[in-house]
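Here you go, one structure.
A single protein chain has been omitted; all remaining protein chains appear in their positions.
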Amino acid sequence: MTDAVAILANGVVYGSIYGLVAIGMTLIYGTLRILDMSQGSMVMVGGYVGWWALATHGVNAVLALVAAFVFTFALGTATELVSVQPLIARRNEVDFELVTFITTFAVAIFLTNVALQHFGPFQQNVPTIVSGNLKLYHGVSISYHELTMAVISVVLMIGLGLFLARTRWGLAVRAVAQDLDAARSLAVPVTRLYPLTMGLASALAGVGGVFLGALYFASPTAGDLPLLFALIVVVLGGLGSLTGTLYAAYLVGMTQSFCEVEIGTTWTLPILYGAILAILVFRPYGLKGSPSEARL
Amino acid sequence: MTGTFGAVTPGRWAMIAVAVALAAVFPLVYHDPYYMTIIVTGEIVLILNISWNFVLGMAGVWNFGQLAIYALGAYSSGWLMLHHSGVPVPLAILFGGLFSGVVSVLLAFPTLRLFGIYTSLLTFSFAQVIQYVAVNNPHGLTGGSFGFPEVPGLFPDLGQTAYLRAYYWVCAGVIIASCFAVAWLRQSHLGIALRSVRDAPAYTAARGVNPRAARVAAFGLSGFLAGIAGGLYLSFEQSFTTSQMGLTPMSLDVTMLVIGGLGTVSGPLIGTALLTVIQTKLINYPGWQLTVLGATLLVIVVFVPGGIVGLFGRIDRRVRGWVAEDADEAEPAPG
Amino acid sequence: MLEARGITKLYGGLQAVAGVSFSVAPGEVLGIAGPNGAGKTTLFDTITGHTIATDGEILLAGEPVRGTKIHHRCRLGLARTFQHPVAADTLTVLENAYLAASFRRGRSGRRSRPDDIAAGRAALERVGLEGKAGVPAALLPIYDRKRLMIATALATDPLVLLLDEPFGGLSLGEIDETMGLIGRIRDSGVAIVCIEHVMRALVALADRVLVMHHGAEIFVGTPAEMLRDARVVEVYLGAGGGGSA
Amino acid sequence: MSEAPSGGRRGMSRKSFLQGTAGAGAAGLVIGGGIGYGVGNSSGSSSSGSSGGGGGKKKGTLKIGSASPITGPYAGDGQQMIRGQELAIDELNEGGGVAGYQLELVKLDSKDQSPDVMKTVLQNLVSQNVAAVFMPFCSYTSVEFPIVAAKKVPTFHVNTWHGNVDWVAQHNATNIFEGDPSELSYGAGIVSVLGSLMDAKTWTPRNKTTYIVSSNDPYSLNIAKSYQSSITKLGWKVVGFDQFTVPQANWGGVLVKIRDANPDVIVFSDYAAGDEAAFIKQFAQNPTQSIVYQQYAPSIPQYLQLAGSAANGVIWSTVVGILQNDPIADPFNEKFTSKYGASAGFSNAGDQYDLMKIWAQAAGFAGDPYNFDKINAYIKATPYRGVCGAYSFNHTGLTCIPYPDDTPDPSIGMPHLTFQIQNGKQVAISPEPYTTGKFQLPPWLQ
Partner (left out) sequence: MTAALAVRGLVAGYDRSVVIDGLDLEVGDGATAVVIGPNGHGKTTLLRAVSGLIKPFRGEVELAGERIDGLAAEAIARKGIVHVMQGDGLFVEMTVEENLLMGAFPGGSWRGRRAALKRVYSELPAVEERKAHKARTLSGGERRLVGLGRGMMRPGRLLLIDEPSLGLAPVAIDAVYAVIRRLRSEASSAVVLIEENFTHVGGVADVVHILEAGRIVRSGPYAELAADRTVVETYLGSIAEVPS
């Protein structure tokens, strides 16, 4: 019983982490059809901004989050401008999804190593946003910091969903994903929308990075593991579906939590990647894509 | 008009012959063990890249599982070298190639049912699973992250210079053979079918080509060569660590291929050589190696889509188009 | 030679092709007409295997082919062209033809490269592209690409040739040349099914015409009959004749 | 339709132009030779001045090779190592150099110590004719050892891996020194420390249970297993044995099991500072009634910074550590802190500093820094007391002897130091005479 509660509690924590990181990837893939491999780096950068603001300048938590949002927003926008924008015009000539997969990955390599040169290899401690623990059951507890993360990741997902469903710009973002030409002919400024969307997604990852920093620390490679997990979540969630991502994040979190207790920590990632493999092998049409395209 | 099956002109043959001859005598006049070590390591990477290019560039399947296939070649050949020491080392390497080829074919079946980004995700997941399982070192088969236990290698009794020289030649032989094989395959029935499938899958199927069969064959051949490369790495370096499957080598290799030009015979050659030289030059600036790598990859993919070979190819094509235009003019006006 | 019975293709609830039947004999041209979106290309797709028909039977030389793969149907003697002029862009014209010829119907025993090349060349000659054998397909102008597509289809030595809008995008002179080409192919004994919008060409070429509308066949008969058929006229000119001249 | 292009004048000229350029394409193939050209060039420039076999003929600077992890997972250790090496070289140069030479440190990145990297880096150093090689971390399969063994360049590592020592013993190498004892002494060391706590009645186990957490690399596993076998011999029960893959930041699952088991002792055999700090932070949220032992990660300054107050009470040990309140180590600590603005930590900076000095002493004695035989023999024969205690390589495998595990004599054995973190400070609690304080029950046990 205690185990079950603990597994659940851990699953919620992990799920929130993965949700926070994957949400931006989902937004970008769902709207722009780009599997943005630089999202992990945005988590890393967010962590450093959090460290800089909270640990070295002692600003309050809200300001730190705002700073991380602004900085990673700018960085995400810049990332789009160098790695995606030049390719939009050639959308039909190149394999857009794959080429942007590689270019954003190149950005990730670049950012990681710039961070390494600038900050050095050490990990830095990012203070928690909220302190204290909530006692759950027989000594099982969950920290308020982690609870805040869980709440924020759900709120962000709902908020993002509302933004996409209810606002003019939200609609435009979705429209661009579905028919680029039609959107352009309706005066949607695609050349600005792409960078803004990537900026927004990166900013979400950056905010996530501040939270993660308190658990994982800030370091040049702090984005690698979140990225690997986010990939799992995004694929499981059906690539581009916000609600799917939310479910998948908690499913992955629970699976990981369960594996750690019942099977062993070392087998978590192979099991999760094995699950992805199995899904792609056995239900290739279950996710997206029509059989006629896939058969060839 | 000639048949244009990539006929090689006598002049070109002569240049190839000169290049091969130069490559062959090179280690006789050059001994520096440091650069020889780099060159031999580069040769092994080149073999891997040639194999990857075959499936990535020629067959047009975005397979990110190649490093895992390479690792399986190393582990399986190492298993023979270590536990069945009666088996000659070359046979063990060959076994690694065959094992990898078979795994690659098995990987091909689910992969080829998918398209686009899903292909990459499936193969990437495959690579991740293999890597993590290898790190977990089940039954001591892989040596985990510390590396495969020392194996005798091809030339256990040679001194350093001779050892490096011998490996240089072995690898160069494999490279030359696989370059010719790839060049030949490119113009072979299979190669033409593969390129056609890559260019226009539905059309090609409607002309009688079985796209799946052609691509499975490509996976098999590519996996075989990757396995050989893995076996050579293990036998040359006498160890193999799981970090060889990590994201850094993967991005390095992809960069080499993209820079050189995907789907061409000389692309991997140029890309591998160029990046090896850059890396070597930057050895005193450790952090910069990967920073430069990321930036280069980005610039090439965005601004030079065909890589260096593609750049030459475009110029060449422009000239050819120019000639074709003349041919048009020589025709009677249409209508 | 080719017989289709009750071909039906459903996409979700939508009937793209609704129970179309036809047959075509060697040396005959069957025209398929109908407004854009009538399901003509989908019909071709079901015949060649690019789409699996929901229902219906396809017989080639009396043998059922439904359920076999695209490439298999090609080797049985079913060749098609596409609406857009596709080819393997990085291959030369001759390589394109050679590849198709290597799978030509009835090619027996071991693959012989010289034979296949010769067959490919012969196909190029039939469409008048032999002078461009060495040019990469990507560099060809539209008309040449269309001819190349027909040439590679011919290289497979088909029993039945399915042409999807062979005249689309061509100039008047090119249309005339292509009509001549199709006529010669027909005279060589190939059964031809041809989707076309250019009525003039269709009327001149086709022995019989099948008119489709909303996936269903609404008319089968000679071109002359078609021009007098009230339903065909309605489809093309609207219910009231649409203020015609 | 025309047949072949009829060959107008312009057409012909263009075609012939094309054929002319076709040959140029073949130049691509010469690229194989191109590698040779590219690297050949750089070889000329980088090894200039010292290409003659004996090398270093013009007295001036002497190259010392450092193959330390500058990037990759161990970059944090690497920075400390390089600082230790540099500090020693600075002091030596200020004091007039070694045998008349000024020293210059050639730093190459050993990344993650994968075999190809280690081989390449060592080949590079050897080809630059360095007088000594410092490769604090090397490969675990010793694949690069033959490169330095063949040249007999004095080479120092602190890989703490018995496999490397075995290689040296098996190949009768005379020049590859391990600047600390191998990892096998950790297991017994922990047990003896626990024993002394029980003897002193400062701490009493409730039911003699222990929980072991190890990463899945052979180094951690070896420590974990040697501890397991030592402690079970004393009748203890191992109630859990967990493995993880580095990097691991989520300890939730492991902590669930630990909290279920509520062991007397938790032993952590991995060495990554971030992972261990994350563990103790998460453990401290809801601690069990256990002594927590973490292997040498807390020696890295970042550990304390990352773990904060959660680390209070943790005990850890290192088979090579900078001594506290020590007349030799204290000046070093001061110099280090004033030079780098950060503390030296507890091991890697100190051992590299010591090893550099050991080499310099031997080279100075030999008079010629390229008289490798003489230098190696001197190092082997001469014990040295540095900031990490005593180094003596005079036995199989050229490795240090752990004190008090394998020798009762602190003047020849390297102290296997055990520390406890008390109020954010590192307090050495074992062995005598190196202690600076007494063990205290961790806050969660008080």
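In order of appearance the chains are A, B, C and D, and numbering begins at 1 in each one.
The working rule: a contact is a pair of C-beta atoms (placed from the backbone, for glycine too) under 8 Å apart; a residue touches a chain by one contact, two chains touch by 3 or more.
All values derive from a computational prediction rather than experimental measurement.
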Contact set of the excluded chain (shown chains only): A, C
Missing-partner contacts on chain C, residue numbers: 35-38, 139, 141-142, 165, 168-172, 197-200, 202-203, 214, 226-228, 232-239, 241-245
Absent-chain interface as seen on chain A, which is shown: 93, 165, 168, 171-172, 174-175, 178-179, 181-191
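Criterion: only the chains that are shown with their structure count from here on.
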Farthest-lying chain, centroid of Cα atoms versus that of chain A: C
Interface ranked first by C-beta contact pairs: B-D
Geometric centre: closest chain by C-alpha means: B
Where chain A and chain D are represented by their mean Cα positions, the distance between them in whole Å: 35
Interchain centroid distance [CA atoms averaged], chain A/chain C, Å: 49
Two or more partner chains touched - positions in chain A: 113, 116, 266, 269
Chain C residues counted as touching two or more neighbouring chains: 50, 130-131
Of all residues in chain B, those that touch chain A in their complex: 62, 110, 113-118, 120-122, 124-126, 128-129, 132-133, 135-136, 201-202, 205, 211, 247, 251, 254-255, 258, 287-288, 290-291, 293-295, 297-298, 301-303, 305
Residue numbers on chain A that touch chain B, as the complex places them: 35, 82-83, 86-87, 90, 93-95, 97-99, 101-103, 105-114, 116-117, 224, 228, 231, 235, 239, 266-267, 269-270, 273-274, 276-277, 280-281, 284, 287-289, 293-296
Residue ranges of chain D touching chain B (in the complex, touch as defined): 1-2, 4-8, 10-11, 14-15, 17-19, 21-23, 25-36, 38-40, 42-43, 47, 70-71, 107-109, 111-116, 119-121, 123-124, 126-127, 139-143, 146-147, 150, 216-219, 243, 245-246
